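Only a single protein chain was left out; the remaining protein chains are all shown in position.
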Amino acid sequence: MTAAARKSAGGRAGLTLAQQRARVAWLFVAPMLVAVILVAAWPLGRTIAFSFTDAYLSDLENWQAVGIANYIALFQDPLWWRAVGTTLLFTIVSVGLETLLGLVIALTLNAHMPGRGLLRAAVLIPWAIPTVISAKMWGWMLHDLYGVVNAMLLKLGLIDAPWAWLAEPRLAFAAVVAVDVWKATPFMALLILAALQVLPREIYQAGKVDGVPPIRMFLRVTLPLIRPALLVAVIFRGLDAMRVFDVIYVLTGNNPATTTMSVYARQQLVDFQDVGYGSAAATSLFLIVAMATAIVITLGRVNVSAAGERR
Amino acid sequence: MLRLFALAATILAVSSGFSAGTRAEVTISISCSSLGIEQQLCQSGAEAWAQATGNTVKLVPTPADANERLALYQTLLAAQAKDIDVFQIDVIWPAILAPHLVDLSAILSEEDRADHFEVLIDNNTVDGKLVAMPWFMDAGLLYYRQDLLEKYGKQVPKTWAELAETAKAVLDGERQAGNANLQGYVWQGRAYEGLTCNALEWIASYGGGGIVDPDGTVTIDNPQAAAALEMARSWIGTISPRGVLSYAEEESRGVFQSGNAVFMRNWPYAWALANAADSPVKGKVGVAALPQGDGAEARHAAAMGGQNLAVSRYSAHPDEAADLVRYLTSAQEQKRRAQEGSFNPTLRSLYSDADLVTANPFYKDFLPIVESAVARPSTITGRRYNQVSSAFVRMVHGALSGQGAASASLVDLNSELERLSRGGNW
Partner (left out) sequence: MIRRHLGRLGFYVLIAGILLYVVFPFYWAIVSSLKTGSSLFQVELWPGNPTLDNYVALFREQPFARNILNSLIVAVVATGLSLFLALTAAYALGRIRFRGRTAMLLIILSVSMFPQIAVLSGLFDLIRAIGLYDTLSGLVLANLILTLPFVTWVLTTFMREMPRELEQAAIVDGASDWRILTRVFLPIMGPALSASGLLAFILAWNEFMFALTFTLSTEQRTVPVAIALISGATAYELPWGKVMAACVIVTVPLIVLVLALQRYIISGLTAGAVKG
């Protein structure tokens, strides 16, 4: 039914149906909107406002407006740009791997196989352990001398001397990616699984009858159908990955090879107490994340505007 | 829908009902560690004070991780919260938190002031105000394997060169005997505050100063400092594993305590653990002052650590809070803490206390080490200390992982610190 047809379908109290439904829509959205504004407006607005001041944590009441001086200083800091680069690389690599693994797990869980209930629970374990703790746990496992990872690799003969996982810049980056993938793949898998669950079964049955190979079936039918949900999962994982903090902080400290934008911003805000400059870093982080999200939404043709118009 | 809202509201109201706390007339809240002997000692000490004065105390557990604890304190203090009256603060925090803390000079008698280590009192004095009372202290120590040194006929090293040589000799011998996992020297090389302590010890032991002088001059760019860093770099891959660049205290203790290192740099806490009943190196461990460097002004240098007690400016009962601090930092209480939990006193006289020396023979060796302790430049650099430390760590970690010569990084660091301090005016 098109909007025009709907308009002609009815009209109570002088309003068209579309107008009536728009009113209902606002009523339905209002509680959520009020909650979001109540919780987020003040903290976010405050951060943005502080980014134009020289506020210091020890005395938040006395500050002076400094215009965009904080941003100029930030953009001149090579460490900031290094952090931006690290963050983007980290996001692309880890979200990419998480999507692939998440798809494999979700497809497996969606197929009928014995014991998948346990498998499903097992897959969620990493998500259930508080991040700070799981990062410490991995730090322990990746210790070069008494860590279990090196011990197993040595025993299997894959390496001939212990690797310093968290000390060598490249290995440290690989290690934080591995831990983040471990931690976040279940999230991907669960959202993709939910999308697979709502696919109509008939399509597959038709495909089976026609003898379409499973891989083509997946690429031609499944993937396009779950794309919207997949993209939402990718967007939210991407948002998390671009703000990644605790995994990196616990595993490698302030090692410049793995410093991300959040680690940088936190250092300024908390360790250096420089609320003005730190807020500028946080706001810039926000702008970069927003830009990246806009690109993903555009490239992925995520349907933000049309409702129920597909098909 | 309305009914659902009402339900949600009820749930919220019920869950908030769990918050009702008890408040007596004068209740002093003190932040302490949350578990183990540290909490028990804090609790028993604070309760003894409460009994004697008729007040009540409430313990607020705070995280052991220094970064998390500092973030929590800053949030509370920036909001001028009255929730905690007495804060347990690290030795590097007095200047950072000073604007929120009250002057405690009044509760420190002249004789007690003379008995406290000067380095601690100086450290806690910000703009002429004593903002925190020393509670217990730490200093970097050299742990060594007595059995291995004896086996190879070696003395406890007095200089870093001797340490490297001894470690090399023991390693060569042991590795030939099939002990492939053995390491020479483990320390704290991760990019965090612990590396500041380690590197400061090397540089000070070479007579290379303390990064920033007490008068504010940036002194880090000097040949002795460069020599100290080059020496540390030469260890990596020879007597120290490459992984040492990711070690904090517990990672190094793990290597040493499982019998896989000849030497270790660590704080006093590792002593009791290395000699615990189930420790593979029990009875084979010795401690000494960290070795001297090279050059005319070479000395033994141990970085100073430890904890202080401070009173919040926003406390509703600052006098009672200060009295609690006075009680907890008194000689009697520090002695009890040293006996029951081996927290090292901040009072000189306690190191010759008969009871303590019998209980802990290592104390009389500890006194000269403590006397020679070097403080990190946290008081002079004030609220910028963390920036200084972070820049220092970045430079040291870079130089150790082999990115550029140490002397070149020192020039960069020097100009960065000059810029931070606006030419030495911190």
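Residue numbering begins at 1 within each chain, and the chains themselves are lettered A and B in the order written.
In this section, a residue touches a chain if its C-beta (ideal position, glycine included) is under 8 Å from a C-beta of that chain, and two chains touch if they have at least 3 such contacts.
Please read these numbers as outputs of a predicted model, since none were measured by experiment.
Engineer: Among A:L74, A:V95, A:A175 or A:L191, choose the residue that contacts the chain missing from this document, as touch is defined above.
Structural biologist: Here the residue in touch with the unshown chain is A:L191.
Engineer: Would you indicate which residue among B:A52, B:A276, B:A316 or B:A359 is in contact with the undisplayed chain?
Structural biologist: For the chain that is not drawn, the touching residue is B:A276.
Engineer: On chain B, where is the contact patch with the chain that was removed from view?
Structural biologist: Missing-chain contacts on chain B: residues 1, 4, 8, 11-13, 15-16, 18-19, 21, 33-38, 58, 60-66, 68, 71-72, 75, 78-79, 81, 83-84, 249-250, 254-255, 257-258, 266-267, 269-270, 272-273, 276-280, 307, 341.
Engineer: Mind pulling the chain A residues that touch the left-out chain?
Structural biologist: Within chain A, the residues touching the omitted chain are 1, 3, 6, 9-10, 17-18, 21-22, 24-29, 31-33, 35-36, 38-40, 42-47, 101, 104-105, 108, 117-134, 136-138, 140-141, 146-148, 151, 182, 185-187, 190-191, 193-195, 197-201, 228-229, 232, 235-236, 239, 243, 245-246, 261-262, 265-266, 269-270, 275, 278-279, 282-283, 285-286, 289-290, 293, 303-308, 310-311.
Everything that follows uses one rule, which is that only the chains that are shown with their structure count from here on.
Engineer: Rounded to a whole Å, what is the gap between the Cα centroids of chain A and chain B?
Structural biologist: That pair's centroid distance is 37 Å.
Engineer: Could you please specify the touching residues of chain B with respect to chain A in the complex?
Structural biologist: Going through chain B, the ones touching chain A are 5, 67, 70-71, 74, 78, 96-100, 181, 183, 189-192, 241-246, 248, 251, 254-255, 258, 260, 383-384, 386-387, 390, 393-394, 397-398, 401.
Engineer: Would you tell me which residues of chain A are touching chain B in their complex?
Structural biologist: Interface residues on chain A, with respect to chain B: 31, 56-60, 143-146, 162, 164-169, 172, 249, 252-256, 267, 270-273.
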